[in-house]
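Every protein chain of the complex appears in place save one, which is left out.
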Amino acid sequence: MSQASRELPPFVDYVVLPVVNVITAFIAAGLVVLAISENPVEVVKIMIVGALGTPEGLGYTLYYTTNFIFTGLSVAVAYHAGLFNIGPEGQAAVAGIGVALVTLAFDGAPWWLVLPFAVAAAMVFGAAWAFIPAWLQARRGSHIVITTIMFNFLAATLIVYLLVNVMGKAGSMAPETKMLSDATRLPLFGTLLKPLGIDLGQSPVNPTFLIAIAACVAVWLLIWHTRLGYEIRTAGTNPQAAVYAGIDPARIIIISMLISGGLTGLLAVNEVMAVQGRLLTDVAQGAGFVGIAVALMGRSHPLGIALAAFLFGILYQGGAELSFDIPKITRDMIVVIQALVILFAGALGNMYRPMLERIFARRPDRRAEETEA
Amino acid sequence: DAQPALLYDVGGKFDKSFNEAAYRGMEKFKAETKIDYREFEIQNDAQREQALRNFAKKGNSPIIAIGFSQAAAVEKVAKEFPDQKFAIVDMVVDLPNVRSIVFKEEEGSFLVGLIAAKASKTGKVGFVGGMDIPLIRKFACGYVQGVKATDPKITVFQNMVGTTGAAWTDPVKGGELTISQIEQGADVVYAAAGASGLGVLQKAAEKGKLGIGVDSNQNHLYPGKVLTSMMKRVDVAVYKAAMDVKDGKWTGGINVLGLKDGGVDWALDDNNKSLITPEIKAAADQAKADIISGKIQVHDYMADKTCPF
Amino acid sequence: MTIMPSLPLPSDQPRKRPAAIELIGIDKRFGTVHANRDIHLVVEKGTIHGIVGENGAGKSTLMSILYGFYHADHGRILIDGEDVTISSSQAAIRHGIGMVHQQFMLVDNFTVLENIILGAEGDPLVAKAEKRARELLERLARDYDLKVHPDAVVSTLSVGEQQRVEILKALFRGAETLILDEPTAVLTPAEADHLFRILAQLKDEGKTVLLITHKLREIMAITDTVSVMRQGEMVATWPTRDVSVEMIAEAMVGRRVLLRVDKGHSNPGRVLLAADHLTVTDGRGVTVVDDVSLSVRAGEIVGIAGVAGNGQSELIEALAGIITPTSGRISLAGEDVSGLDPADLRDRGLAHLPEDRQRVGLVLPFGGGENIILGYQDDPAYARGMFLDWGKITSTAKRFFASYDVRPGNASLRAALFSGGNQQKIVCAREIERDPSVLLVGQPTRGVDIGAIEFIHKRLIALRDRGKAILLISAELDEIRSLSDRVLVMCGGRIVGECAPETPESEIGLMMAGLAEGAGERTRPRANEGSVP
Partner (left out) sequence: MTEFFDMIIPVIGSAVRLSIPLLFACFAGLFSERSGVVDIGLEGKMLGAAFAAGAIAYHTGSATAGLMGAIFVSILLSLVHGFASITHRGNQIVSGVAINFLASGLTALLGQAWYGEGGRTPQLPDSARFMPIDWPGVATARVNLGELGNFYVNVISGHSILVYAAFVMVPVTWWVLQRTRFGLRLRAVGENPHAVDTAGISVALLRYLAVIIAGVLCGAGGTYLAIAQSSEFVRDMTAGKGFIALAALVFAKWRPFSAMATCLLFGFLDAAGSRLQGTPLPFIGQVPVQVFQALPYILTVVLLAGFIGKAIPPKASGVPYTKDR
């Protein structure tokens, strides 16, 4: 096996390495902060306090986390099947259309009644948008990376067309649907938990967060505890072995992309039914691309994804606080920091591996002894 | 006592358009009163409410939100803070503590349409919009009416830059659309396309034709090549909102700013005075007076979402 | 422990001229694997020098070091008597060494010419190099009968032709020494004959050839000298004419060979597996399995002997449902199962021990337990509804590991971390312990140590004795002969004969080469006789 010398203890592999990567990213970002002559320590303090220090700040962090969990899981499920789904942006947009159709159709009905339908619509529409690239990959071998990029653009075009010409709110200058009634709109945790004495302020975190956590558990069960998950991982890791085992890789490609698209779709429930209360043109707002980094950093494991999504949530919310407090640090600065995290924790994720291997790799003789034993 | 705060739309502070106009109005206020203000550029939709609430909590007043997309957030936050003063530009939020500032873009557009028609030698003029959304159709409709009112035989070419957010930041495409219109014979092109409009004015200038700027006075961008600009005085409205709070004269309700109130107008300065003949100026002034007096009715696209011209 | 047999010493003739290649004390480790241990080797100029050894003995590693693809941890290399450092393939090429790799290093969508000049263009523009290559090709085509069309795209060539391109590549670079790593494993007998003629001619021109092969007959037929490797060590070097096949085999394995398995008589019952006029065509449209009919009865092991690449692999894959035959019928216990997929076939009691455990039989990053259910993931025994029952899976894995003596007995350890032999035991346990009624077995003991070989053989026989049908293919004729109750011989995609396992090796060998016929089977006349003994 070519991997003979590449064995890191799981703790190093799953904890030390990502942490070192993230630290590097922050050091690089710190340099950018220094370059515009701000104090990086101060900046980190503001970000942490802003993202975690107040209930409302935490609420915003968790709201972002919700979206990133959905897209991260989505990318991860596809990744387990050996596919690179970079289409969550488009899948979320189309899912948004689905959620809008359902919620508008039932507008006025209580939210808890509408929610199951909205969730179903989100998943079905998201999955449907993922289906065509999946089918093309499975049956015609077209490269899913390119097709999903194309489908992102197509979704953006479609949603604007619909909002301007078909679903748009009368009398509004903006391409958006009308606002859902309060009864139908998902209440925020801030509202729901107030009677219990928990004050999350007006932060947008809402029951979709629980759906996200449930999705983490569901994906974990799916991937590691169901036959289907076993088939997905087998087909994704070793297609030849999959065929030997009677698993049809084409079928797995399609199924896993449908699941992937469905997971992304849930983001639309968060945005359309809860936070915005209406459909806007940009549903995912970049969460699709962040999801790629989240999945990679989280090693495609739901727990890792939840943590990575939380990290990016902190980055987003802390970043907003940062621009409130230090006007010199603009929203673009935040984009730069995100880029650095994606670069160092994602693309350059293996940079420290050789070094850590030298430090942590088990001594060869020990392994040999174990085998002999 | 005024402690203004300003919330820009996604286009960002320096969009050479209405966000920037708002910024200039606030800067003027700051220069005159020595009162500083706070500001925020949103990065995603969820931040609208967050920023407004943040301002409100810190006691800012008035809190001015720029752009139609802010309506829902303003409505929500203004309800939460009924004692604080809010203002929104380009949209109506019906609350006692909100001043809704909307402009009759169609009136200003009518005038620049008239000027375009007068200045055109080919009998063909153009319009380049950013994204195909109702607001831009409103601009276009007023413009077409102005042109047709001057000379019904004049052709108006209309194009939109794109269908996604990128439509506002694509000067190259804006420029190409302009060239396409010029090649079809247009010699005056009106841009209502955010930063994409820069490409429109530039190509018009390059091809020796005339552009018409929008929102701010853009005449200086290509002196002698920009026929005029349809000014939407967001700066004045913002300045006024802040001043009113400071002077204790603030009122809520809907402020519809048209030609009459100086909310919209056409720009005449050193950069374009050689282009505006006395005859054009006279016609424009006359039309302006007629609109103010109600003699000329300019159609508002938003009224029925159609443009009958 | 293995016992070192007494072997004749390597010939110690006085040297007339410096050796083409001399390796001194070459040592190489890959992490935990000690692939080459203190290797000494002398290769005389103008000879064909064979190297044999079991899988994983370190042959390829040694040659890759000589070719500069890997770097030795220790040791020296002398070329024409001079100490050289070979730091890269480029350096090796400069020293006149050319290599034809086990896996061809060709760019599939390039033409023959482009492949030949790649890396040896000599000029910033390729036109000149192409001209030179064309001329060379013409000359070589004349001199060596190395015919390939210079403008043909490589992917359209047959394997034999591709190999010729590799040889041409080496010659274009002015190779004086040519290394060939298992060149005949992928060749048809006719192509192999052709290759040997070319090699003989190269030798006559004074070039040196290093030939790695598993086929001892080839060694006997063509080499001047033979070296034997075992577990990373060079255990012997002899002049070929002084040794016999048996001696070489003994040196390879490290003890007196001929595995004789204790097995009782078979009591064949009804036919459990039958193939009827089965034909398989590969992606390129070549018929690889040609009208094969066979049957395997309950309680018997049928072995298929044949030179690798004669359709055995495809036959087994077709029977297992992995590839779809172009025509013919397959039946299982009398029931027509043509066109069913591997999952359906497993449901009907067919198990399959694949030839390539690492690429097909296992998912290496998965744990041992996870691999235990590969192919049986739908079995209700391992599931609770749609969920997998990991408790049951782990306990099953533990049981399998214990009864197959898999070391370490840790079912959550990733399959990649087990040694080859233990990996094989995991696959065996999975397939045999399911108690299938029919078992297809491919290369059950390839690269597996003797203890494990014995173990696996016993399990297979036990399965047979329980009245199951087993179809076995193996590159090891000994294995076929010692395990099978009946032997079928395959050549060129056809079953060319059937014989009893007691049939002498030489006789079966002739049939494998397509030169003789088995009892009751029709003859298949072949061209180019003579070059294979």
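Letters A, B and C mark the chains in the order given here, with residues in each chain numbered from 1 onward.
As a working rule, a residue touches a chain if its C-beta (ideal position, glycine included) is under 8 Å from a C-beta of that chain, and two chains touch if they have at least 3 such contacts.
Owing to the predicted nature of the structure, the values given are computational and were not obtained by experimental measurement.
**Q** Checking the contacts here: which visible chains does the omitted one touch?
**A** A, B, C
**Q** Where the complex has a chain not shown, which of B:202, B:219 or B:272 is the residue touching it?
**A** B:202
**Q** So which of A:221, A:336 or A:356 would be touching the chain we can't see?
**A** If we include the chain that is not displayed, A:336 is the one touching it.
**Q** Touching the absent chain in the whole complex: find that residue among C:88, C:293 or C:403.
**A** Counting the whole complex, the residue in contact with the absent chain is C:88.
**Q** Check each of C:120, C:200, C:221 or C:413 against the chain that is not shown and name the one that touches it.
**A** C:120
**Q** Among A:151, A:244 or A:310, choose the residue that contacts the chain missing from this document, as touch is defined above.
**A** For the chain that is not drawn, the touching residue is A:151.
**Q** In the complete complex, the non-displayed chain touches which residues of chain B?
**A** Looking at chain B, the ones touching the missing chain are residues 12-16, 20, 132, 157-160, 162-164, 166, 169-173, 175-177, 179-180, 183-184, 195, 198-199, 202, 206, 221.
**Q** Mind listing the chain A residues that contact the chain we can't see here?
**A** Against the left-out chain, chain A lists 2, 32, 36, 84, 86, 132, 136, 140-143, 145-147, 149-151, 153-154, 157-158, 160-161, 165, 289, 292-293, 296, 330, 332-340, 342-343, 346-351.
**Q** Since one chain isn't shown, list which residues of chain C touch it in the complete complex.
**A** 67-70, 88-93, 99, 101, 103, 105-110, 114-115, 117-121, 123-127, 129
By definition in this document, only the chains that are shown with their structure count from here on.
**Q** Can you check how far apart chain A and chain C are, centre to centre, with Cα atoms defining each centre and the answer in Å?
**A** 46
**Q** Quick one: chain B and chain C, Cα centre-to-centre, how many Å?
**A** Result: the chain centres lie 77 Å from each other.
**Q** For chain B, what residues touch not just one other chain but two or more?
**A** none
**Q** Using the touch definition from the top, list the residues of chain A that touch chain B in their complex.
**A** By the definition above, chain A touches chain B via 60, 63-64, 153, 156-157, 160-161, 164, 168, 170-176, 179, 201-204, 271, 275-278, 280-282, 285-286, 319-320, 323-324, 327, 330-331, 334-335.
**Q** Note which residues of chain C are touching chain A in the complex, please.
**A** Contacts found on chain C: 29-33, 320-322, 341-346, 352, 354, 358-366, 370, 373-375, 377-378, 383, 386-388, 390, 407-408, 416-417, 419, 422.
**Q** Name, in rising order, each residue of chain A that touches chain C in their complex.
**A** 1, 3-5, 7, 221, 225-228, 230-231, 233-234, 237-238, 240-241, 243-248, 364, 367-368, 370-373
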